[in-house]
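Of the protein chains in this complex, all but one are displayed in their positions.
Which chain is which? They are A and B, in the order written, and residues in each are numbered from 1.
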Amino acid sequence: MILLLQYMLIFASVLMLVALGGCFSEHSGVINIGLEGIMVMGALGGALMMKFLPAGVPAVAIILLVVLASILLGMLYSLLLAVAAINFKADQTLVGTAMNLLGTAAATVFVKAMNTAEDVDNVSSIIQYIGPKRAFLVNIGSFEFNWFMLLALIALVVSYVTLYKTRFGLRLMACGEHPQAADSVGINVYRMRYAGVLISGMLGGLGGIVYITAGVSEWKFENGVAGFGFLALAVMIFGQWKPSRIALAALLFGFFRALGNVYTGFDFLKAMNLPAAVYNMLPYIISLVVLAFTSKKSRAPKAEGIPYDKGQR
Amino acid sequence: MKQQKTSLLRNNAVQTLLASLLCILLGLLIGYIALLLINPAGASEAITTIIKNFMTYSKPATQLKNLGNTLVKTAPLLMCSLSVLFAYKAGLFNIGAAGQYVVGAGAGLYCALAWQLPWYLCLLASILAGAALGAVSGLLKAYCNVNEVISCIMLNWISLYAVNTLLNLVKEETSPYTLNLLNTSPGSALPSLGLGALFSGNKYVTIAIPLSVLVAVAVWVLLEKTKLGYELKATGCNKFAAQYCGMQEKKNTILTMAIAGGLAGMGAALLFLTGFEQWQCTQSSVPGMGFNGIAAAFLGGLNPLGTILSSYFIQHITNGGAYVDKTMYSAQISDFISALIIYLCGFVLFFKFTLNRWLDRRDEKRTKAAQADPQKGGMAE
Partner (left out) sequence: MEQTYAIEMLNITKRFPGIVANDNITLQLKKGEIHALLGENGAGKSTLMSVLFGLYQPEEGVIKKDGQAVQIRDPNDANALGIGMVHQHFKLVECFSVLDNIIMGVEPCKHGFLQKGEAREKVIALSEKYGLHVDPDALVEDITVGMQQRTEILKMLYRDNEILIFDEPTAVLTPQEIEELMQIMRNLAAEGKSILFISHKLNEIMSVADRCTVLRKGRYIGTVSIQDTNQKELSRMMVGRDVEFVVHKEPAKPGKTILEVEGMTVASKAHSNNAVKNVSFTVRAGEIVCIAGIDGNGQTELVYGLTGLEPLKGGKIMLEGQDITDASIRKRSTMGMSHIPEDRHKHGLVLDYTLEDNMVLQRYFEPEFVSKAGFLKRKAIRDYAARLIDQYDVRSGQGPITVARSMSGGNQQKAIVAREIDKDPELLIAVQPTRGLDVGAIEYIHKQIVAQRDAGKGVLLVSLELDEVMALSDRILVMYEGEIVGQLDPKTTTVEELGLYMAGAKREGA
């Protein structure tokens, strides 16, 4: 039971972070389908940092450096979307899709090259981080607390305050709703959209490292992040682009994802004797069902996905 | 003469071709740079290996056989890119081609291996399975307003796990792969009609290849020449106008996705029913064929006939990637390059826009010059 709670919270943290990222990007008016690729890049950044940190670095430093590496790589990678979508008015769905493919491919190529350089016979795309991962964990009884859970909570509060209580949030949302209005009062739409996309890169990258450290101690980068970026988008839509609701949606989805990891621990679930594939499918099925019921009255930012052109008004 | 050149550059097809070539060149260039960064020693050799693909071999017969192998995998890719293209023309982004391909493989292989059905029924099963999955996305879009991109991704993963479970029933006992098609059910294999002999006896070369080209032509005819194509494209360009003039845009959305799904499903049959590959029942990621289809569709300038060329190109470099020196680079370098190419395709509109503006400016200058100095202008004519 505690294990279920633990997994639920950690997966919910991932979904929340990434969904909040998507939320910032979309509130600025850019659809970020590329979150999946951003997560991979963030994961790669964090994993590399863990791999190359010398032993004996204090836990706090490990956490900080790993988080920093993930955020940095996530943000850098999100620039690809920002440049294409904001400056070059590219089709945001196409670019996002390309970024997802590119993220996995680039990470695989890189990790394989790195592994092969270390050992000619190692052609896998796996990075191990058994040791440094312990820095993130604190055992409270049998509950394994992960500092990332706290980080996600902080991200939630900060996101809420930023969006609704600050000048930045007001301007950001104006750009996603009615960029012409924002422009007419002197707000630089391009700059705000860059900010939105970069924040999504930051949170997406962070979500990536949280995801690959949740439950496992090595990651095979060929697998990408298994559609988690898209689950996060579903969480965002279900959460109606509002941080508080996104948190609830993330908990719900996290629960179903966690079931897949721990269902063998429940006698009645075990007794049902369902194939493991069912539990693997569950989060995706749930998100489809949920989307089917919530998409009709969607309150998506009105101008999302539409490139802003100063000339057209 | 100069007038002629201007109008040629203004031609949309020419612009598309230029843009695609530019994407390829840039993609290869960046790929080359990546190779250089990884290991400068073998980079030049690796990139030429990728571009040469089967021509790496010196014997013509071996070359031909391996060209056959590339073509065998081009057929499904072409189908997937047609699937993406068809949906895109009707305003839908079918990222679900990957999942439709997966269920197509599942249905086709199961019919072949479990029931030993003849090949045409297996092919039909694949098409129907893909179409059904596509229709689900279409239904969700039409009636529940679910963004097709998200629903497709979810369905991709659901399909993968479902098909893994299904095909687990017909797998080899000692490996995670499905039973060998040619041994288990030779009647389910696509007929070769002597095509294999043309490629140095490559037994995997079947009617799949000409069939996929025929489908590409059919898709082109459907989109450009028929009432259905007129309706679907109108719905894609402006669904409100389509609704206004009485087209049933919900029905069209579902129909579009079903056809797109059928195309992708058929693509899977065109590969797996040749026996060239066996399904790995422990696969943990969705096969890249559907995603590469996106690359091929856009690289082909969203023209069914263009995708024939672009599909071949993408498959050519993907196969070429398999030949690179594994002690230095990984085969995924090709995936990396095709992903780059998709990304660059996002800039095609901007490229055309800039090109047109540049042409406008140039023409304006010319007319001005002609007005200012009529004699000189007359000479230029």
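In this text, a contact is a pair of C-beta atoms (placed from the backbone, for glycine too) under 8 Å apart; a residue touches a chain by one contact, two chains touch by 3 or more.
Keep in mind it's a predicted model, so treat the numbers as computed, not measured.
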Request  = Just name the one of A:I2, A:A61 or A:A181 that touches the chain not displayed here.
outcome  = A:A181
Message = For the chain not shown, which residue from B:N238, B:T282 or B:T354 touches it across the whole complex?
response = B:N238
Contact residue for the chain not shown (choose from A:L79, A:L170 or A:V289) = A:L170
Task = Quickly run down the residues of subunit A that touch the omitted chain.
result = 165-168, 170-171, 173-174, 177-178, 180-187, 299, 302, 310, 313
Message = Take the complete complex as the reference. Which residues in subunit B touch the chain that isn't displayed?
response = 225-228, 230, 233-234, 237-238, 240-248, 357, 360-361, 364
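Note that in this section only the chains that are shown with their structure count from here on.
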Key: Where subunit A and subunit B are represented by their mean Cα positions, the distance between them in whole Å   = 28
Query = Taking the complex as given, what residues does subunit B use to touch subunit A?
reply = 34, 38-39, 93, 95, 140, 144-147, 149-151, 153-158, 161-162, 164-165, 284-285, 288, 291, 294-295, 298, 326-330, 332-333, 335-336, 338-340, 342-343, 345-347, 349-350
Note = Within the complex, subunit B is touched by subunit A residues 33, 80, 84, 88-91, 93-95, 97-99, 101-102, 104-106, 108-110, 112-113, 116-117, 120, 123, 125, 222-224, 226-227, 230, 233-234, 237, 275, 277-278, 280-281, 284-285, 287-288, 291-293, 295-296, 298
